Every structure is written in structure tokens, then in C-alpha cells.
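Quick one: this structure, given as C-alpha cells, is what I'll be asking you about.
What you see is the complex with one protein chain gone and the rest in place.
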Amino acid sequence: MNEKAITCKGLTKRFGDFVAVDNISFEVNTGEIFGFLGANGAGKTTAMRMLCGLSYPTSGEAAVAGYDVFTKQESIKKNIGYMSQKFSLYENLTVKENIRFYGGIYGLTNGELKEKGEGLINKLGLQGESKKMVGELPLGWKQKLAFSVAIIHQPKIVFLDEPTGGVDPVTRRQFWDLIYEAADSGITVFVTTHYMDEAEYCNRISIMVDGRIDALDTPASLKQRYRAETMDEVFYALARGAKRSAD
Amino acid sequence: MKQFLVFVRKEFYHVFRDRRTLLILFGLPTMQILLFGYALTTEVKNAKIIVVDQAKDAASQQLIAKINASTYFDIDPGEDIEAAFKRGNIRCAVVFPADFENEKRIQIVADASDPNTAKTLTNYLTAIIQPPSAQPYQIIPVTRMLYNPSLNGSMNFVPGVIALVLMIICTTLTSVSIVREKENGTMEILLVSPFNPTYVVLAKAVPYLVLSLLDFILILLLSVFVLDVPIRGSLLLLFAESSLFIISCLSLGLLISSVTQSQQTAMLISMMGMMLPTILFTGFIFPLENMPLPLRIISNFIPSRWYYFIVKAVMLKGLGFWAVWKQTLVLAGMTVTLLTISIKRFKIRLA
Partner (left out) sequence: MPQQSSDAVILTNITKTYGETTAVKDLSFSVKHGELFGLIGPDGAGKSTIFRILTTLLLADAGVATVDGYDVVKDYREIRKRVGYMPGKFSLYQDLTVEENLHFFATLFGTTVKENYSMIKEIYEQIAPFKTRRAGKLSGGMKQKLALCCALIHRPEVLFLDEPTTGVDAVSRKEFWEMLQRLKQQGITIVVSTPYMDEADLCERIALMQSGSILSIDTPAAIKHAYPDELYAVKSANMHQLLKDIRQYASCYAFGEYLHVSGISENALAGYVKGHTDVIIKKVAPGIEDCFIRLLLKHE
């Protein structure tokens, strides 16, 4: 498959005088794990919203899963999954009810729901908890469950906004196992994180500074280019120069 | 003391920097007063009327001129009474018979599909067409409308609206402002500071007491200059009683804030939860005397009921403290109870 999962060219978003996203261009390959990094206020969230079909760009062009962000927002939404640290599941619905609800939204049939739901519960080892309210689960399980639900309809691309914030180190790695598995099954993963070690798990990463993408490459090449030992240093070298103060 | 003042100043910053608060504070009372004063009155103004004058003599012309001059009626030039009624164009019609001069009889027809309006209009008309000079054999009923000779409908509403507006504003603003501190996490810092938690409560209450009194002045000004409602009693007494009522509402707001965690809930409880009981049980829209006993008993626990009585007595009837001391005592009792409970319930810790 040569088709690109995401392409964007000169993508820009202005709020009044403020240029939140300043003329960014990049491509994400199908099946790739793409790390989308940047300092607070660099414009990550704004860019991600445009790609998810939640807001229109001011100028530029972009296509997600082959669909134009200006004209085909509804098609984009059918073909992506989304999960963030803040958006999770309904706390007062049970594990099963959440799965059924989100599966239903994406148009899974009853048969599919049953099969996928059970598969998902077994994979996460939640057999004993399937009738528990999601609110009662530990954070790590919630996040894993939220991710699995976000890809229950086998989307072409899944957007993950700081999915592992505040999670313990073991669960964090289990979460990345799930990400790898999703990527192996052909889902393109677009992920933001504040953990620099997680940047290393991505195939390629981009680093946003003040609304622009200042660097985009594989972790290894970036480290080489900035003569750094770790991604932490690369990030520091780039983001230190950030001027933007608004969040 | 300095801490207290700084706290109060901070509260004022919050209020004057938040458009939503300002809107509630000054937009709401203005809107309410104008709404109740103009739109929601039982008074009938500019009712369309057809006058059919078959007599066409001096006496009938004189009466028609009187009807025309009244602000209650608007004479419709039409002639066909029945058609006009059917179309709903007119509320009322007056027919002067050809021999009006001799018979001294006229016919009044009113659209009684709205019986209240019909009754009001016929009453107005009867009053207007009374002959100017008394005939020796005629008994002219002289009615005098106590306290409201012009039957100004705004009068009844103004004290009620004052009670309603103060109730809603005081409870909403205080509860929301405290809950906002909880949501922002600033409450944690306030509690961890050496500043006495009781002072936190008081420092929250003082600015809103001041603002509510400003609101009260605004309502009074609107009532006097826009709705022509007079203030007959002592202004000082009125302010003192209002302060008492405001403090009871503030305490209620504090109480709400201690049981809620989000601004929306606080807003909902204080707006919705307070609005309905206040409207129902204050007595300015629905007479309390007509209610079944259980509801009458409930109404006794609504502070605005007592305040409404006081404002009516002082503002409209010009009565002094001797006339309202009982109600004042009840209100004061409620205020002290509410304030004590809310200060006691205000936690010096998070949970």
C-alpha cells in the first residue's frame, strides 16, 4: 500500500492575529506510528483537531485517510479513532455497555459487537470486570480499555492525545504493546506525548515549535543531526528557543 | 483586617471582570422589573373598542370624547360590531341608542372569552360614563382604590420582583463564587493559608451584600422613575429590612455552595431551585390565602414571603416599624439560623 494515511500541505490555522498553526506540511505513511511532539502551546492540539475533522483550517490543504479535511469531514470521522487522556469512557456505564455504545456509534452489527467485545475483554484480561462500572477500574486499565474501544471499528488511523499521562511504568509499556499491535494490524497511529522515551517507540516523529514543524525524521536521524544521546536532548535543543507564551 | 479587605477587593475584581456575573447582577433585575412592570400585568391598556353612536347628540359626543381620552381604550373606526368581534379585532363595544338623551341607557358588549379582561373593561367603562353631576335621585357608587387609586398594576409586582431578584441574585452569586474556588483549586490554598475559614465566608458575603444593595437601589430607581411606583415609607427602614433579607439569601447561597462541587450545579440549584418556590410562595402572583393548608404552611418557611409583606407595608403603605416588627422578627430568626448553619457547615477541610 502506497497510499499515505495523512498528507498536509501548508496547513494553517489563525485565531484573529494569532497563528496557532503556521504553514505545516508533512505526510504520514500507512501503518506508521507517528509521534507528534511539541512544547505546551506549540499548536499540537489545534493541528490535531483539524486533522480529526473537528475544525476547518484557515488555509492550506490536508487529506486524512484519503479524504479532504475541507469537504469530507464526515468521511474522515468514520475512518478514524480518537482517544485522549481527558476523553475516556463513560464512568457510570459498565465495561460492556461502553463497548456496545461506542461500537454502536461506529455502526458495528450486533454479531460484530459481541465477537469484538468479547475478544477485547479477553485480550485485556477484563473477564471478571466486564460488568463493573468503568469508574471503578484503575486508571491504567481505563486507558487501555479506552484505546481498545477507540479502534474497535478498525479505523484507518487512530489519533492518541497524551494517552499515557499519569500511568504507571508497567501499564505505560503495556499500552505501547497495544499500540504496536494496532500498527501491525495496519492501523496508522498518530500520537502525542510528554514522555520522551515514548518518542523513541515511534517510527518517525515531528517536533512543533511556535506553530511550525521544526524537525521531522526518525528518532535515530534526529539524534544524529542534533548530536544528542536521547530524544530528551533533541527536544530540549529545539523547544528551548520557543517564543510563544500563550497556552 | 487588612487580609479581609484584600479579600473583598479580590471579589470585586472577579465581579467586574466577568461579563456573565455583571449580566446577572444588573441585567437580570432590569429585565425582570421591566417584564413584570409592562408585559406581565393584569391591567388592560389600549384595548380596541368600537363605539356606535346612534344618538349623535351632545351628551353622547361628550362621553365618547371621555372614552377616547382614557388610556385604557383605543377607539376603532369600524362600525360592524359582530364582524369585529369574530375577527378578534376588538375587546369591547359601546352602543348609544338613538334616544339616549331620554332613556339614559347604553349597551356595553364585551368579549368574555377572556372573562377577566372583559370584567375589567366593563368596570372601566362604567366608571367613565358616570354622569359628571349627580342627579338627586341617582346613587352614584363612589369607590376608592386604597393605596393604588390609579390602579397602577406595577405596584403589586414591584415588591414581589424585588424579593425575587434579590433572592436569585444573592443565592446564585455567592454559591457560584465559592464553588468556582473549589473548581479552580484555589479553595485548597485558601484553606491552607492562616486566614480564618470563617473570614473566608464573611469576605465572600460582604461584597455580595454591597452589590445586592446596589441592585436594590437600581430596582427602586427603575420602579420610581419608570413604573411610577412611589416610596411612601422610610427609606432607611426599607434598606435595613432589605439588608436583613439579603443576608438571609447570602447564607442560603453559602449553604448551597457547601453541598455542591460544580458551578453548574450551584447555578442550577440556586436559579431553578429558588425561583419556583419564591414565585409560588411569596404571594405576589398567587394569593397565599387561596392555597391549601399544607402549602400555606410551607410558605411560612420561605424568607421572601415575609420580606414581601414588609416591603409592601413600608414602601407602598408608608407604614413604620411597628407594623412590620413581627415579620421582621421572623425574617431575622431565619437569617440567624441560616447564617449559623452555613458558617458551621463551611468546612475547614476538604472533606
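Here the chain labels run A and B in written order, and each chain numbers its own residues starting at 1.
Heads up, the rule we're going with is that a residue touches a chain if its C-beta (ideal position, glycine included) is under 8 Å from a C-beta of that chain, and two chains touch if they have at least 3 such contacts.
All figures in this text were calculated on a predicted structure; none of them were measured in a lab.
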Out of A:22, A:97, A:118 or A:200, point to the residue that touches the absent chain in the complete complex.
-> A:200
Missing-chain contacts mapped onto chain A | 38-41, 138-140, 162, 165-171, 173, 176-177, 180, 184, 194-197, 200-201, 219-220, 230-232, 235-236, 239-240, 242, 244-247
For chain B, residues touching the missing partner are 2-3, 6-7, 10, 13-14, 17-18, 184-186, 188-195, 348-351
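FYI, only the chains that are shown with their structure count from here on.
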Using CA atom averages as chain centres, what separation in Å is found between chain A and chain B?
-> 56
